[in-house]
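Just one protein chain is left out here, and the rest sit where they should.
As written, the chains take the letters A and B, and residue 1 is the first residue of each chain.
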Amino acid sequence: MKLAVVGKGGSGKTTTSSVIARTLARSGKAVVALDCDSNPNLGISLGVGDEETERLVSMRQALDEGEEEHANNWDTLISRYGSDGPDGVRLAVVSRIDNPEPG
Amino acid sequence: MRLAFVGKGGAGKSAISGTFARVLARQGDKVLAIDSDPLPGLAFSLGLAIDHTPPIPDDAVVERKEGEEGPRWRLNPDVDPFEAVERWSVEAPDGVRFLQFGKILGDPKNLWRSQMAFRFVINQLPAGRWNVVGDLPGGTRQAFTGWGTWANTIVIVVEPTAKSLLSGRRLARMADLDPENPKRILAVASKVREEGDVEMIAKGTGLEVVASVPWDEELAEAERRQLAPIDFAPGSPAVLAVASLVERLSEEKVS
Partner (left out) sequence: MSPEQLLGSVEFPEDDVVVADFEAGVGTLTRLGEEHVDTVVIVVEATPKSLEVGVRAAGLASERTVARIVVVANRIRHDQDLETVKAAFPGIEVVGVPHDPKIVEADRKGVAPIDLDPDAPAVRALIGLASTLMPSAN
């Protein structure tokens, strides 16, 4: 199942995503949390801490530099961009932080 | 002054920057307020209903011709940035001029030329005529990817939450990456509730906190009613805090 959570910044979508992810993981599901926001904060709400959240993003940035996206394989994606969070939720930051589109 | 207000979504940028623009204008300064968010926000905080503002016309932007050099798109040479602002901005209370993106009513794809024109006009506006107060959308997408080039000072609005602090640090780092366009980077603490919040924000961002805007129920109410905080609650702690910020920055002659 794929679920997208959207909403105006500050409305609480990241908190909502995090509780949904953790709850479904606790019910026995294999959950992947994708942070697709160009200002990624999901790690904090999931409970991995702000340092790890920052590390994940800079890892993403480092891999981005000069590199085209070819990750079609899920495991590759998670191993390149991801981290293990509480309740077995796997977190990956998949946004581009420097996208210049208006929004 | 050319200040761009940035920060994580929901921090209070529109309310703070809109109030800032009105207070600055009341001092007698010429103020141009700009909003580059595809969704409405600053207009209400300035005291305007968004229906009044048509988008910049598509033909303000022209495409490079066959064989011509340079970027694919540029401002129509017939368009003078000063005149563009005069023509396409609207007047808000206290004489503030207001220029915003075309707001997305239909397919966002239809507005990209207008939005590009907006960016060109703002970035090519020579200094001196207006103080510019800009409200950039929440997050990092626009902040330092060409949408804030016009600014000399970046004001990062930060709430006392871990996520907002992280966003603030991120924005501060991004601001520092452009050595050709050095900017002063300041922080404003927003929705302050507790002793120690300001210090937490200063420590957590490594920035100078130049104002502390308290959590203010009246500001929230103004927002719910789509009214300018300065009109709805002129004496509220939050509005007064922004007025002090205007005073402080005016005295410093921040550019």
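Methods note: a contact is a pair of C-beta atoms (placed from the backbone, for glycine too) under 8 Å apart; a residue touches a chain by one contact, two chains touch by 3 or more.
Keep in mind that this is a model prediction, so the values were computed, not measured.
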| item | value |
| --- | --- |
| Among B:18, B:47 or B:138, residue touching the chain not depicted | B:138 |
| Touch list for subunit A against the chain that is not drawn | 1-24, 27, 29-38, 42, 44-47, 49-50, 69, 71-74, 77, 86, 94-96, 101-103 |
| Those residues of subunit B which, in the complete complex, touch the missing chain | 9, 38-41, 44, 104, 107-109, 137-139, 141, 160-163, 165, 223-224, 226 |
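Everything that follows uses one rule, which is that only the chains that are shown with their structure count from here on.
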| item | value |
| --- | --- |
| Interchain centroid distance [CA atoms averaged], subunit A/subunit B, Å | 28 |
| Parts of subunit B lying in touch with subunit A, wherever the complex brings them together | 8-11, 36-39, 101, 112, 115, 137-142, 145-147, 162-163, 165-167, 169-170 |
| In the complex, subunit A residues that touch subunit B | 8-11, 14, 37-39, 41, 44-45, 50, 53-54, 57, 97-103 |
